[in-house]
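Removed from the display is one protein chain of the complex; every other protein chain stays in position.
Entry: chain A
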Amino acid sequence: MDGRNLDRTASLADGVSSDRSDETRPFKRGHMRRSSYESAQIQLDFSRRSDARARRAASLHASLNKPGLSESSSAQQMSLSDRMDASSCEGSSTGTTDSGIGGDSNSSKRSSLDRRFEASSLQEWESCEHQQQPSCSKKPPATPKKSLSLRFAKGIFSRKDGRWRVFGDRKTDSPGLVHTTGLILEERPSNLPQKSEEEAAKHRLLYEQLLEQAKKKEVKVEKERRKALEDKKKAEEAAGVAAKIWIEEILPHWGTLSDSKKCRDLWWKGIPGKVRGKVWSLAIGNSLNISEELHNICCQRANKEARYNREASMAQIHLDVSRTFPALGIFQNGGPYHDLLHKLLGAYACYRPDVGYVQSMSFIASILLLQMEPFPAFVAFANLLNQPLQQSFFRLKQPAMTEYFIAFDLFFQQELPALHARFDEIDLRPDIYLIEWIYTMFAKSLSLDVTCRVWDVFFRDGEEFIFKTALGKNSRDTIKSNRYSALG
């Protein structure tokens, strides 16, 4: 039963027992209804609507009536709501298959944040309700028990003295469809003069138009969702096909095919995760001729020299390994990649004592380790760091670095003159952002997925692509936020 699931997973908004409000408070005309639904069917479905949502609302109501219990006090309430679960599930077994609340299993996946939000909006409605009560007398056609227990969520529209109300709710039968619009056509409250026929017809027309729009919107949303699904499927299929081409056609003939148009075109679209490590390895090559034996020697030496001379590279490595992608939790102490990363960086510091360890190497090494085995990762790492751009930066060759900054500045000025002028105006020089981007090859400022994607093309096009990415990032960052304006 949906309701059961829901309440099991329900968190904050689910308060104490609902029994009291469920049974003792009959539904009154003008009582704020808590409902969610898709169409005018609502009025027909009214009596069928129930239960899990209902209970939630009612329980909240109960908790509101007991000021001692705040909705966020947790453990005690949870156990209460669990208990309530059992009892109220029995009581609600009649109408739970109603499609109107079919989304409950769905909604159980919602975050507690959403619930809290709903709870608070519920509270607003509740207070509203109390104000309205005195003017209401007529009972609706629903059975008292169920109607009371309807829950409404965020109201997006309400016209108190009009004939209709629009509530927005998140929802229901199709998974993934988050919002729908519910509409009710209501009679004017009995304490107000009845509308004329003409007016009533006009309002009915308006109401139908609204319904029509809501339906159209839903259809549109559903269509988009389907399309997104299809696109995803297509992308997955394409990735499968691409992976097959990579594995069966390109990789076996890497020497001859790697420069072919077909390969480069495919490459541009991104390397499938399955073969990424392999392709990167091949693309980087091993011009340093690092053998497995050398790798082992370096690893052993790194092990012995717990404290490596050059400004205590080892101590710095130790500090930085845990600070690499902390969100992933795999490079931290005790994580599966902690030792591997430590070893790789240590081995490199031994392999190239003249370079040693430079902060940000941990980011590059970690990404390589995520794609390949330790030995190929070491080879790739050492060879990658041997490229001109990396050499300039990791060995801190100031003049060469400056040349890169200037080259980028000119490139920037040429491609995005207006933005460049603005950056100049606030004295924002390229080195401020380029340093981090180049050292980490965007690993720190882009998400892991995007970083890998950038690296794909970097291995195809070389360092030029780093600067192209930087340019793209500049224009995007500036449009997205005004972070840099803070400098002005």
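The criterion applied here is as follows: a residue touches a chain if its C-beta (ideal position, glycine included) is under 8 Å from a C-beta of that chain, and two chains touch if they have at least 3 such contacts; residues count from 1.
Keep in mind that, in the parts below, contacts and distances are computed from a predicted model.
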item	value
Name under which UniProt lists the unshown chain, selected from "LSM complex subunit LSM3", "Ras-related protein Rab-8A", "Actin/actin-like protein" or "ATP synthase subunit 4"	"Ras-related protein Rab-8A"
Identified contact with the non-displayed chain, of A:K233, A:H253, A:R429 or A:R476	A:R429
Hidden partner chain, touching residue among A:P252, A:G273 or A:P326	A:P326
Touching the absent chain when the full complex is considered, from A:L192, A:V219, A:I406 or A:V450	A:I406
Selected residue (touches chain absent from view) among A:Q359, A:S447 or A:S475	A:Q359
Interface with the unshown chain - residue positions in chain A	311, 316, 319-320, 322-326, 332, 356, 358-360, 362, 396, 398-399, 402-403, 405-406, 409-410, 413, 427, 429, 431-432, 435-436, 439-440, 444, 485-488
